[in-house]
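Structure provided below as structure tokens; questions to follow.
Only a single protein chain was left out; the remaining protein chains are all shown in position.
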Amino acid sequence: MGDRQGMVNAPEAVRRMMADDAASRLLGIEVLDCADGRAVARMRVREDMVNGHGIVHGGLVFALADTAFACACNSWGPVTVAAAAEIAFVTPGRIGDELRAEASVRTRFGRTGIYDITVRRGDEVVAEFRGRSSTLRNGPS
Amino acid sequence: MGDRQGMVNAPEAVRRMMADDAASRLLGIEVLDCADGRAVARMRVREDMVNGHGIVHGGLVFALADTAFACACNSWGPVTVAAAAEIAFVTPGRIGDELRAEASVRTRFGRTGIYDITVRRGDEVVAEFRGRSSTLRNGPS
Amino acid sequence: MGDRQGMVNAPEAVRRMMADDAASRLLGIEVLDCADGRAVARMRVREDMVNGHGIVHGGLVFALADTAFACACNSWGPVTVAAAAEIAFVTPGRIGDELRAEASVRTRFGRTGIYDITVRRGDEVVAEFRGRSSTLRNGPS
Partner (left out) sequence: MGDRQGMVNAPEAVRRMMADDAASRLLGIEVLDCADGRAVARMRVREDMVNGHGIVHGGLVFALADTAFACACNSWGPVTVAAAAEIAFVTPGRIGDELRAEASVRTRFGRTGIYDITVRRGDEVVAEFRGRSSTLRNGPS
């Protein structure tokens, strides 16, 4: 899944992870780039993605950011999951918008990492997300 | 959409909101109950909802909690949106699990509200979510 | 330190911890009650506790909540520290106000705990704090 060019260059662990990611496929999320604690993903807001206020459902903006986060924190190799995250919604996305999430590592310590993900539409910030990752000892349980 | 029994009893503002919520429909989210700053919603984890680690995508757990949050914070009537939220992932959900989100208001001040949402599978906590809502002055823009 | 009555009834681990807590003493924080994942602490806002806007410094409201959190998460016995926390400021406290923080456990899993702490002045909410605790394997490093 995802942009073939971007995924060809992604770490093996991330390519395998994204190949199995059915939820990102459901949402049309493409990974454009991923390496060394960074990742870029995009999602186009479809008609079936809006909430009852006619704007993109916050959960799907979160899902886009979370996918970029997952790629960034798994780019080092060992299996890593999200332990916690927070998101601030800045501007509502609408049907037809192409949203782009850029993830980058902020700091790592022990098996924990902190990553910042900004979701934009063009140059405009749609959401700011900060995630806390946890690297598993023995792969996924 | 949602559980007909639950939605019949929901406030009019929430019923209309959920009727237009295409994203919740995409994810099979049903609202079971909603009144006075509280709401209950559920979602069954389908095969197309897991991430590359074979567990339910964090964004979809967030989406379930966020939908319960939206119902709770719109239950008072005026149009209210999520300003920010944080989520802690406690236990991974898996295909076939029925997840249930219970939202309740914690405090309200000015046009802001703070709501707690717990996502469970049976008695087990899957995630803890806290949301910050903002009531719009003139309805959605 | 703290209210002698409350501390007499506190778990031994918490009594020892608070006896060594110089920062809480500096701020006049008293622990009134502590047991089984819960704690109550109070602090009077002194003239040397306000920020440049004439309201109690957010860091000191956080410190009060954090102390109640520390008591609650150490009430089980093993040495436990704060891994992360978030706070929403609801109403500003002022000089002379007696602030009271009530902490209670929300959920525990593995060596992690999530606790909610509400800071009030009388019946009015001043701040809502949620903390993530981590129990150390071998006591403090």
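Which chain is which? They are A, B and C, in the order written, and residues in each are numbered from 1.
Here is the rule we go by: a residue touches a chain if its C-beta (ideal position, glycine included) is under 8 Å from a C-beta of that chain, and two chains touch if they have at least 3 such contacts.
Note that the structure is a prediction, hence the values are computed from the model and not measured.
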Residues belonging to subunit B that touch the chain removed from view: 84, 86, 132
Residues of subunit C (touch criterion as defined above) contacting the omitted chain: 16-27, 47-60, 62-67, 70, 79, 81-89, 92, 140-141
Contact set of subunit A toward the excluded chain (per top definition): 86, 88, 90-91, 106-107, 109, 114, 116, 118, 125, 128, 130, 132
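The working rule: only the chains that are shown with their structure count from here on.
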Most centrally placed chain - per-chain CA mean versus overall CA mean: B
Distance from the mean Cα position of subunit C to that of subunit A, given in whole angstrom: 35
Chain centre separation (subunit A, subunit B; CA means) in Å: 21
Centroid distance [mean C-alpha coordinates] between subunit C and subunit B, Å: 30
Shared-contact residues (touching 2 or more other chains) in subunit A: 84, 86
